[in-house]
Structures are given as C-alpha cells and as structure tokens.
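All protein chains but one are shown in place.
For reference, chains read A, B and C in written order, and residue numbers begin at 1 within each chain.
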Amino acid sequence: MTLRTRRFVFLVMAPILGAVLLWAFAGLPRFGHYRGPYGDILNAVSVPERHVTDVVTAVNFDYRGFDTLGEEFIFFAAVIGVVLILREQSDERLGHIEDFASGRAVPPTSDAVRVLGLGLVPLTVLFGIDVVVHGQLTPGGGFQGGVVLATAVLLIYLAGEYDDLHGLYQEATLERAEAFGAAAYVALGLLGLGLDGAFMKNVLPLGHTGSVWSAGAIPLINIAVAVEIGAGLVMLLTNFLHQTIVVRPDGRRSPLERVLRQGRPT
Amino acid sequence: MNSLVPLPVVVPLAAAALLLMFGGVLAGSVVRALTVAATIAETVLAGALVHAARSGTIVYWFGGWTPRHGAAIGVSFAVDRIGAGAATLAGVVVTAAALSTRRAFGERPALTHALMLTMLAAMAGFCLTGDIFDLFVFYELIAVSAFGLAAFDTGDPRSLRAALNFAITNSIGAFLLLIGIALLYGRTGALNLAQIGRQLAAAPHTDGLVVVAFATITVGFLVKAAIVPFHFWLVDLASTGPVPLVLILGGALDALAVYAIARVYWTAFAPALGGHEAALRVVLLAVGAFTALIAGAMSLSTREPRRVLAFVLVSHTGTVLVGVGCLSALGIAGTAIYALADGAIKVALFACIGMRTGDREEVVSGVAVTAVLIAGGLALAGFPLFGISLGESVIEHAASSTGNPWIVPVLVVASVLTAGAVLRIALTAARTRGARPRAPELGAVAGVLVGVAIGARFAAARWAAGAASAFVASNAYGRAVLNGERVASPAAAGGVRLSGGSELLDLVTVVGALAIVVWLDWVRPRATARSAMRETTAVGYAIRRLHSGSLGDSVTWLTVGATTFAVAVAVALR
Amino acid sequence: MTFLPYVVAVWLFLAGLYGIVTSRNLVHQVVCLSVVQTSTYVVLLAVGYRTNATAPVFAGIALTRPAVDPIVQALSLTDVVVGATVSALLLAIVVQVHKRTGSLDPEDLRDVNQRIPQ
Partner (left out) sequence: MNALQGIVLLLVAGAGTCVVVARDPLRQAILASFFGIVLAVLFFTLQAPDVALSEIVVGAVALPLMILLTLAKVRGGEK
C-alpha cells in the first residue's frame, strides 16, 4: 500500500472502530460510580489484614503479588533484550566514533553543571531510598524508588563524569544485581510455598501498621524490586549511552550534553 | 500434589535469574545443558499436572487468598488437562528450540537462554492461569522475551524490521486485550475468569459492552496467533528471524494464542453468550477457514523455503481456529490432537529448513533433511499414520455436526495446498547438491518430533475426548474455582466420541498434494526451479508486494481486521 | 460530560494508531505507540474512579472513608512498566536499524528488490 492508500483505509476504518469502542464504554457504570466489589473488599480488609496503609501496594505485592512477579520478569526480559540488541557486533569498534565524524568539537562540561549535578546525587539517593522503604505506607515503592535511584547514577553522567563512573562497576556486576533482585522476588515467593504451602504467601511477621518494617514480606519485596529495577535501568541507559559516546578533545566524553546543545538538525 | 501447581512457572523463572547471575562465566554448551534441564523439568511438571487433573480441575490460589463469598481476592491457577497439556507442549517445543541454539544464539548464550526460559515460564502461566489480568501479564512476558530474541540478528535489516513489526503489532494487540479486560472489570468488578462468567450470566441480556469486550479480547489473541489479516508480522519473522525463536512460534505459540480464545470463551463468555452460540460459531469458523485457505494458497506462491513454511504455519493456525470455533467439546478434542501433532511436525520442518540460517540464498539438501521434509509433507497431507490426520477429521466432524458442513471441503483444500507446498521444498532439497547440514542435533530433534506427531495419533486420542468435555464444562469450572468444590470430570459422554478419519478423504488429499507438485514443477515451465528465490508469476509478485514488510501496512491491516471482526461479532449477536 | 474520559481514551487510541500508520520516522512511530498505550491507562483509572472518594491510601484517615478502586491502579502500574520496557526495546532496535541502513524511514525497509514478472 502507498502512504496515501493507507491513510485513506485507516480514516475509513477508524471512525467505525471508535464508534464500536464508545458503544462498549456506554455500557459501563457512569464515570465516578465504581461499583466494586473487588476493590471495595480489598479497601476494607487490607489495612487490618496486611498492616499496610497504601492498599495499592498490598494489591501489588501481596493479594496480586504473582502478577507483579510476572511484571518484574517483563522488565528483566526487556533489559536482557536491550543488552542483546545493542551488543557490540564483530564488525563494530567501541564507541562508533565514525558516526560522529562531524568534525565539530564538543565543549567541555562547565564546572557549574558538574558541581550541581554531583551535588544532587546524594539527595536523589536519599529520596529514592525513602520512596522504596515507605512503599507499604505511602504512594511509591520499589518500582518508583528504583527508577529514582537509577536517576542518581544518571546525574553523574550529566555532570560529564562518564569515565569516572565507568570505573565504579562492570556490566557483569549490574547484570548480577538485576538477576539478584529478580531471584530474591522468586525466593520470597518460595518462602511462602515452603512454610505454608502457597507460593507468594506473606508469612513474615506483620509488625505495627504505619512503621517502616510492617506488612511482612512486602518491604523486602519492595527492596528486591528496587535493586532489580535500579540495576536494570542503569544497564538500559548505559547501553543507550554507550551507543552515543563521543571522544572529546581533552579525552573526556559527554554524550547527553551534545544532544541538548545540538538542538534541531540542520 | 497441590504445591506442584506453580512450579512450571517458577522453575524456569528461577533458572532464568540464576543463569543471568552466574551464566556469564559459563561456556555455551554448559548454558545450553542447564537450559535444557530446566525446560525438561517444566515439561515433566506440566505432564504431572496433566495426570493430576484427570479427576477434575485443580484450583490453586497464590498467597493462599481463597475467595470470600464467591468473590476472588487473589490470583488463581485453574488447571485442567487441556491447559496442562498445552503447557507440556510448550515445554517440548522450547526444549527442542534450546537444543538448536548453537549456531543461532552463539553469542552471549546466558542472555539468550535466559530469555527462552522466561518465555517458557510465561507460556506455562498463560496456559494454567484462571485470572484474566494474569493472562495479560503472561501474554506480555511472552512477547517481551520474544522481542529481544527476534532482534538478535542485529546485522540483518530484514530481521530487525521483522522484530519491529512483531513488537508493534503485538503491542497493539495487547492494548486491545487490556481494553477488553477493563470493560469486563468495569461491568463485573472481577478479574477472575470464573467470577466474570457468573456475573455476566447474571445480567438479563447481552449488550454492546459484552459484545465488544469479547471482540477486543479475541482480536488481541488473534494478533498473537497471526490469523489473516493479522499475520504479516509472522510471515516476516518466520522467514528472517532466528531459528530457535521460529521453532517456538511455529510449534506452540500460535496454537496457545488460539487456546486462550477458547479458555476465555468457555469460562467468561459462554454462560452469557450461550444463546448466540450458532451465530458466533459462524463468525469464528469463517475467520479460521479464510485464514486456512488464503494462507494455504499463498504458500504456493514462493519457493523460499522458510517463507513457504511461514504461510503453512499461518494456514494451520487457521485450522486450529476452526477447531476452537466449532464451540463444542468435539472441536476442542480435535484441536488438541491436531495442535500437538501439527506443532511437532512444524518444529521438525523448521528445524530442517533453518539449518542454514543467516544467508538469504537458502539451499537445503541432504538425505536426512529430504526424508524429514517428505515425511512432514505427507503428515500435513493427512497421511493416516500421523496425528494431524485424526485431528483434522475430528475437527471436520465437529464442524459438520454443528451445522457447518462447508468446513470439510475448505480444510481438505487447505491441506492439499500446504502439503503440496512442503513437498515442493522436499523436491528442491532432493534435487540440489548444496551444502550439507552442519548441525546433526537438529536432525535428531526433527526425528524425535516426527515420532511425537505419530504418537499423538494414538496417545492423545485416548484422553482428548474426556479432557475436552471437562474443558467446556463452564459450570463445573466455576464451582471448582469459586466454591472450592471438587467437581468430578464429566464423563466423555455428551456425544464426544472420536472416530478415525475417512481413509478416502486422506487419499484424496495425498493425491491432490502430489498433483500440485507435479503440475507446478513439471507441467509448468522449468524456470521456477532455476530462480528459486524469485517470484515468477504475477500472483506471486502481488503477494510479495502485499507482504513487503511495511510496518504501516501491518498496522493498517490490523485496524481493518479488528474493526471488521468487531462489527461482525456485533451483527452476529444482535 | 461524564463520558469524557472514554471519549479521550478512544481519541488517544485512534490518534496514536493514525500516527503509526502514516509515520515516516521510526522514532516517531515508537512514541506514537506509547500514545496508544496511554489510552489504556485512562480507561482503567476511569473505570475505578469514584466521585468524592480519596486515594486508597489510609495513612492518617479513617478506614471508613470511601476510596477509589485500588485494583485498577495496581493494573495501571503494571501497564506503565510494560509500556516503558516495550518502548526501550523498540528504540534499541531502531538504533540498530539506523546503524545498518542509515535511514529511519520505515518505507526504506520494505522489500523492493523483487523482480517484476514479464
């Protein structure tokens, strides 16, 4: 099909599809009139039964914790996929310098950006940990906190310290950390199977509602998820960054800055 | 026994995580051996569940969250023989695929094999789950694991394009599925399939919401099953993607997607839509028959071996959909036998063809390869020794006995076309003195799978009738899941008896397939043999143009197909 | 007016799909796919919404306060993760496509080298 044919066919079909979907939505209860029962049951029982205050976390990591295990492995598989797709081919050289053979030198990162970026790192780390450990109490949890923690690493890149950061870890370490997070989730599930015959059964002491160590295994699962997501996201971003490395005149590399300065292509 | 239920999912997942943790330092052959050990473990566990489920559906609640007052609060697995059998088939096929990774996935073996394991875990969960959102999660886990493998061959733009096409169309299918789930949840306040079924049946009449929810959910699975016109991604991927992934897609995944349609229909929709069964049946049979016929015809339009098999694959998924679309126990029984035998044969065929992966000018040759190809062609033609013949005749019987005898000639013609196409590849292989296959383990795999296909003729036939009767017993399923009753499997009464195929029809198909080969390769100009890779007819060229691998085309056809299907279902159920 | 969330969801679904169908740039296509996906978040959260109810977080408020449905929020969370991962994979493939073909136009990826029959 040519582009024009495609657009024509789509514009004929889309209104019909839209009408069919709207016809279906008309059968739902009116907006703002959720009828339950599933959500209402869990809103009523989660706090007394699971000693959480954030019911969404109880749903994610306890009542429907098995779904979330699947979700974590979706992330796990995606990171592996990206690493595989962006792996160096035998006919490639590190950094693909030829791709950037524009002849333009990239100015070095200014000290102000560097200080600001590095200064934000400890704050971001603290915020990330806070989001993770309060998962069962307030909105947030292992997933959101894990992403925030990965952002802290990203700030180091932004500050133009790529070489310095690169010395901190090896890809194999990150892979292990990601796999460890995923394996820990499975292990916590198996704990329930071993002690009480049901996979994902939350068998640990529930603690006092409202404290950081409450809700049994939920904080542990949150930490496992944060490790997996944090390590996985750093791997994702490192792999993308790796594709964009440019060699700067003073031997340092700063990829992101280049995009931001370059603006629109000419 | 009960604590066995989650293990077909948990074991491969744990193995995948451990492989990523420690596999980086291991040699490829060790990684492969560990992977095969995990896939065999899954196969044995799922097989044990088939045995355990013989006396009724096994219900397992994750986290120990049993339902309260008939309302599910957790996620359940509800295991019956058909579901566990599908999980077993997945295990066999992934084992075969894991044995054939040496050339395809030589680099970073720990990563590729970890993806195959997450994919297997997801397929097992997909087969066993009793919760519609859990079904979605596993649908996505299968897809995301497969995307990384599909794009593994990063040096080949066609392979990359196929991976993009695959990822984009499957994601849109997943969104449609999710919209259907949201519709059902808004109406019933439930995610458990049995509970949804009860709630929908309690409503006085079926309205637009139920109709469209059925349509969007079904389309979501049809995209994954690569039914025409949602098949473009599969043709592209099966003719360019890595062989082990193609084995999994062809051997099990497409059939599993159709299985999911049956599972959701019989648990969630049948209680409410039962009164409209005849009309719905016609829609599903029409889609399946159309796919079987069109893709069968297209399989003769090219001589590129993997492309031929891709169309054969699509055509046979159409037949599987016909079996499920009969909406009867007999149809399910026929489908189970057919899918098992057909999956094994397709794995054997792709394993042979795919030995020379990577170069575009594929030439297959060698005595063993030719033998497997001929056996495969005869099996597809309905040679009575193989399970395919029995399965197909049961499906035909099911269609006739539900008032749709027109299906019989359609399936016969589709078999003739696809068998003819495969025999043509066999002929090319026999006549070519090309490079010898260099992977002996593939020949072994193929041999074993041909054996499985023959075995299905005798073994599967014995339990398929009873298993299918239990599968369609919506009421018993609901009571087992929501009330914790141990419901005995219904006897295979209810008219489900498997009669052997008509030998005359089988003979007609075999002769027809041979006639096609003779016509296309001898009576018509010999030019086709010389330019094996080129399309030589106007029709072949047009079909190739249609399947040019354009992402925009795939999505346009998806929109057309989804809209048409939804409207057809709506009209049928009015 | 109370139908607006669903109209918006259908709009996003079709607009994103239109973008994919007519796109001439693979990165654009991937972003359009994520727009299609946002329609599912909107539908899910709209289905579980309850007027004048609080979020399902009972930190410092009485358990008897009416709250919106926590289930759809858990489902949306999963959905968000899935969406992000699929986009990451697609973008990685796009990087490789560009490396191999030097183009981002999906039309350049079609099979065009097939011989036209006489």
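Convention: a residue touches a chain if its C-beta (ideal position, glycine included) is under 8 Å from a C-beta of that chain, and two chains touch if they have at least 3 such contacts.
Since we're looking at a predicted model, the values are computed, not measured.
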Remark   = Listed by label, the shown chains touching the absent chain are A, C
Given A:G117, A:G140, A:G181 or A:P219, the one touching the chain that is not displayed = A:G140
Inquiry  = In the whole complex, not just what's shown, which of A:F10, A:F31 or A:F180 touches the removed chain?
reply    = A:F31
Message = Contact with the hidden chain only, please: which subunit C residues?
response = 1-2, 4-5, 8, 11-12, 15-16, 18-19, 24-25, 27-28, 30-32, 34-35, 38, 41-42, 45-46, 49, 51, 53-57, 67-68, 73, 76-77, 80-81, 83-84, 87-88, 91, 94-95, 98-99, 102, 104
Query = So that we can see where the missing chain sits, which residues of subunit A does it touch?
reply = 31-32, 54, 56-57, 99-102, 131, 139-141, 143-144, 147-148, 151, 154, 233, 236-237, 240-241, 243-244, 246, 255-256, 258-260, 262-265
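In this text, only the chains that are shown with their structure count from here on.
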Inquiry  = Can you identify which chains form the pair with the largest number of contacting C-beta pairs?
reply    = A-B
Inquiry  = Measuring centre to centre with CA averages, how many angstrom lie between subunit A and subunit B?
reply    = 32
Remark   = CA centroids of subunit B and subunit C: separation to the nearest Å works out as 26
Request  = Please list all residues of subunit B that touch 2 or more other chains.
outcome  = 133, 137, 140, 144, 147-148, 151, 154-155, 179, 185-186, 191, 550, 552, 556, 559
Sites on subunit A at which at least two other chains make contact = 3, 6, 10, 14, 17, 21, 25-26, 28, 36, 38-39, 42, 64, 67, 71, 74, 77-78, 81-82, 85
Residues of subunit C defined as touching subunit B within the complex = 13, 17, 20-23, 26, 29, 33, 36-37, 39-40, 43-44, 47, 71-72, 75, 78-79, 82, 85-86, 89-90, 92-94, 96-97, 100-101, 106-107, 109-112, 114-117
Ask   = Tell me, which parts of subunit B touch subunit A in their complex?
value = 2-3, 6, 10, 13-14, 16-21, 24, 60-65, 68, 71-75, 107-108, 111-112, 114-115, 118-119, 121-122, 125, 131, 133-134, 137-138, 140-141, 144-145, 147-149, 151-152, 154-155, 179, 183, 185-187, 189-191, 207-213, 215-216, 550, 552-553, 556, 559-560, 562-563, 566-567, 570
Note = Touching subunit C in the complex, subunit B uses residues 133, 137, 140, 143-144, 147-148, 151, 154-158, 160-161, 163-164, 167-168, 171-172, 174-175, 178-179, 181-182, 185-186, 191, 531, 534-538, 540-541, 544-545, 547-552, 555-556, 559
